[in-house]
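All protein chains of the complex are present and in place, except for one that has been dropped.
Every chain is named by a letter (A, B, C, D and E) in the order it is written, and numbering of its residues begins at 1.
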Amino acid sequence: MTSSIDPIVLFFLLGLIAGLLRSELRLPQAIYEFLTVLLLLAIGLKGGIELAKQPFGELLMPLLAVIIMGTMLPLVAYPILSLVGRFKRADAASIAAHYGSVSVGTYAVAIAYLGAQQIDYEAYMPLFVVVLEVPAILVGIVMARGVSRDTDWGKLAHEVFLGKGVVLLMGGLFIGWIAGPEGVEPIAPMFFDLFKGVLALFLLEMGLIAASQIGGLRRYGLFIVGFGILFPLFAATIGTVLGWMLGLSTGGTILLATLAASASYIAVPAAMRLTVPEANPTLSISASLGVTFPFNILVGIPLYHQFVNLIQNLGG
Amino acid sequence: MTSSIDPIVLFFLLGLIAGLLRSELRLPQAIYEFLTVLLLLAIGLKGGIELAKQPFGELLMPLLAVIIMGTMLPLVAYPILSLVGRFKRADAASIAAHYGSVSVGTYAVAIAYLGAQQIDYEAYMPLFVVVLEVPAILVGIVMARGVSRDTDWGKLAHEVFLGKGVVLLMGGLFIGWIAGPEGVEPIAPMFFDLFKGVLALFLLEMGLIAASQIGGLRRYGLFIVGFGILFPLFAATIGTVLGWMLGLSTGGTILLATLAASASYIAVPAAMRLTVPEANPTLSISASLGVTFPFNILVGIPLYHQFVNLIQNLGG
Amino acid sequence: MTSSIDPIVLFFLLGLIAGLLRSELRLPQAIYEFLTVLLLLAIGLKGGIELAKQPFGELLMPLLAVIIMGTMLPLVAYPILSLVGRFKRADAASIAAHYGSVSVGTYAVAIAYLGAQQIDYEAYMPLFVVVLEVPAILVGIVMARGVSRDTDWGKLAHEVFLGKGVVLLMGGLFIGWIAGPEGVEPIAPMFFDLFKGVLALFLLEMGLIAASQIGGLRRYGLFIVGFGILFPLFAATIGTVLGWMLGLSTGGTILLATLAASASYIAVPAAMRLTVPEANPTLSISASLGVTFPFNILVGIPLYHQFVNLIQNLGG
Amino acid sequence: MHLETRKLLTITTEAALEQSVLEDLDRLGAHGYTIVDARGRGHRGSRNASWDLTSNIRIEVVCPEQVAEAIVTHIREHYYANYAMIVFLSDVDVLRPEKF
Amino acid sequence: MHLETRKLLTITTEAALEQSVLEDLDRLGAHGYTIVDARGRGHRGSRNASWDLTSNIRIEVVCPEQVAEAIVTHIREHYYANYAMIVFLSDVDVLRPEKF
Partner (left out) sequence: MHLETRKLLTITTEAALEQSVLEDLDRLGAHGYTIVDARGRGHRGSRNASWDLTSNIRIEVVCPEQVAEAIVTHIREHYYANYAMIVFLSDVDVLRPEKF
């Protein structure tokens, strides 16, 4: 394991510091959206061409296990938030949903980390990203309001399954899978060669956004900071154990731990805003973006790598 | 001829399907404009450096022939639209103008197709794109309103010759021509290496836009669908024969057929909106973008390749 | 010295001509901002990884000398503008500040020029860009209003040191310095391979903007055109002599001459607008963008190269 | 020049509500609307549009008084408690009253 | 605070008309205007600004009543029949009436 800090993480720090110093620096929203689209497509494509290389018979079990994990994590988070954090029902449910779901930006940093360390991982990991996005949202809604008549499940399904994230990840996956390694070659300069540059710029902007969420923290106190660090550590442990039980490679287990530890800031906030409007979005976003995202980027991913080494030494 | 489907076409399908399913996916308008600028400049530059390599004495005849084709095509389309389609004068004229002119996006897909198949084509093809853009507009206006005093021809010339398309294509052509292959090398990563990636993203957005035009089709019925497929087939035949008569290479003839078959959705709609405002823009755009563009991208280009093979076998 | 014109300069001319002909061509503002961000980061990164390669003990003297130059240049410009140009105090001070400061776009073209000619330069040049941005602003304000109580120096310092330019240049410098050549490699395709392409697009837009400033020239007459060419020639001479005295390399001296000759159009106008609002921004911008920027890009840089050759022949 | 008076209803709210509010407008009888992207500040804090979740939209609807009232009533009941939102009304003169 | 009343004229129409309408405003005596990019829906369907052709602009002009009338009359005659467009008028108080 090389020890030097990855420069893309420095871009995040640059954005964070510039934001905290109230620099006028900011990327136009159109550029931020563009970078997100590029990341999602690139992750999907990368997964797709790998799938094209190998049979993927044994996929069902891992997918099922991962869905169960995505369902359980918010169920664990909720009582903590509710009893220890003393949040009202809607807020506890909403935050729990954020932490049960995943962050694509964190996942992108993790695969960049694995790339730099030349650690392989299973081709179907992007599928995990997709299937982990959804269940926590449903669990969150049910926790907030029971299985209510008011919830328009059709609309919700539309919102969840046709959101930008799922469509671009799945779309990239299919295109990569159909086109295969050679087919994708002509578009590789855009989606693969530029990947880390795009990620660097994306993280610059994420740093700026994270800085703007720190205000929310000041208002809502220490509990959120604690939860935003401790719960990911717990979730990463679950992810590590699950990855090990599923027999995933080192890289795959690190990714699963990272996904478990990451908290959503795109799909879940949008869905919660519409279905559980009485939840205060500042709470969940300042936890997810102001605490957990920086923690995972700066400290978490290498740490989860250690988790995996540990369990493999113990278990192997 | 390899048979595998080009991944850039899959991006178009992804956009189309996402649009039809009413996904929230969309690229910011600023990004769409940027991608268009990149495509236009890249096509121009590519043509320009080729021109720099070879003498281009024999250019006048082909240009003249192609201009005549661009003038005749709307004259053929008009009576069909007017008599068979029963469109009012302004609408028939406007649609005819769209089909007499060309689509740069379709052209870009065609050169990507030729690139993938390693088929060469004449360097001056981008000039064809430029000269084909204009005459159909003028013919369309005259068909709609006669040689009217009301038309401000000066303003129109400005609109047509200084539109984004012509300026960037011609600008790229000149820069490529002056700078030559080595001069352009330092900017090649942006304009050539990324070309197919840019095209893929552009097609993703075109798919979304095309999907939003399907509504227009429902309202205006089957005739438009028929016309939007059959007229391009006819025009491609004309283009194929003309390319063959001009002694163009296989690649050049495919491109000319594709240009003939393609219908404008940038320059012509803008010009028509201002000069023939009583024409319903939904009609022409839903034909051009909702039917002909997808048809050419998905089916047309390989088909026109067959046309060219056929005529060359018959003729040679 | 190869004589062929650099294609990126042709992009500037394309924008300029399109603008003068009132073409509808324009890049969305979001894209313009994005290109600026990419240029600033790339310049910083490039400097940073060079700094990482070599010790930089002897930096203090040159930095100090350069700061003094940046302080003196506006002091020379002011009396010329005031006495010969007959501008009111605020306007003379503001224009002087623009010319004492620097233009990052011009600097980028100069390093592209050196790259094409394979001329090396000192790694720490981006630091010069940063330290030259600031002093002229302060001098300008003091010239306009004395050391006034009204000026909110804290706010001003914030504006100046946390502006986009300084943050991204310094940020890039630090990241490049910490990450080193290998660390930066994964993001090289974005920041280095695309550099000239990004610069070409940036210059296209600068050409369009410069064209829109020509109107300002018509109103404010010949003096501005003369000043906008002659003062840079004078400043470049100073820069050349200073570079030679500091023992800079040929490339470094050309860059210092170019920096001296260049006039700000981002940081200074923004600062002046807020601190010396009675200065007419059209005057300084039409001089800086309408005259000096094109002059430096098209004529100045190769000319300053000759200056440097001359002094090195005389002096050596 | 024959002009008639209509209500101009301006709604500034979170971008996330766009779809939902537009469906309401349609159902409650508005014949059209105009949207611009916006940012701002209010009781629910600063919404600086640096990303989706903190973006605002500003919706303008010209409509007859009863429609305006129906919309305001609906919006008050469904969105006021939980969303960043302001609504205001004014009178405007329109040329083709049958359009609105 | 001395305020005078002027007309505020708001035109929402297709982005393609920008150049043309601005020339009209100038010729008919408006001393200024403000434009924002917009999207919307009306009798000519949805204009969602996903690309040039379906983009709207919203133009605001503060001017004396006669100028407003001249503009409205001109616009009605030249654009109403064929373009997606709405126009409305209201009263506003301005500080430096000589500017408008």
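Here is the rule we use: a residue touches a chain if its C-beta (ideal position, glycine included) is under 8 Å from a C-beta of that chain, and two chains touch if they have at least 3 such contacts.
All values reported here derive from a predicted model rather than from experimental measurement.
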{"item": "Neighbouring shown chains of the undisplayed chain, as defined at the top", "value": "C, D, E"}
{"item": "Among C:12, C:32 or C:244, the residue in touch with the chain that has been omitted", "value": "C:32"}
{"item": "Which of C:138, C:209, C:248 or C:283 contacts the chain that the document leaves out", "value": "C:209"}
{"item": "Missing-chain contacts mapped onto subunit D", "value": "10, 12, 36-43, 56, 58, 69, 72-73, 76, 80, 86-90"}
{"item": "For subunit E, the residues touching the chain missing from this view", "value": "1, 3, 6, 8, 22, 31-37, 60, 62, 90-96, 99"}
{"item": "Sites on subunit C contacted by the missing partner chain, in the whole complex", "value": "26, 29, 32-33, 205, 208-209, 212, 265-266, 269-270, 273-274, 277-278, 281-282, 285"}
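Definition applied: only the chains that are shown with their structure count from here on.
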{"item": "Any chain in contact with subunit B as well as subunit E", "value": "none"}
{"item": "Inter-copy rotation, subunit D to subunit E, in degrees (Cα atoms; steps of 5)", "value": "120"}
{"item": "Centroid comparison with subunit E (C-alpha atoms), farthest chain", "value": "A"}
{"item": "Chain whose mean Cα position lies farthest from subunit C", "value": "D"}
{"item": "Numbering shared by both copies at the subunit C-subunit B contact, with half separating same from different", "value": "different"}
{"item": "Centre-to-centre distance between subunit D and subunit C (centres being mean Cα positions), rounded to whole Å", "value": "46"}
{"item": "In subunit D, residues with contacts to at least two other chains", "value": "none"}
{"item": "In subunit A, residues with contacts to at least two other chains", "value": "28-30, 33, 189, 193-194"}
{"item": "Interchain contacts, given as pairs of chains that touch", "value": "A-B, A-C, A-D, B-C, B-E, D-E"}
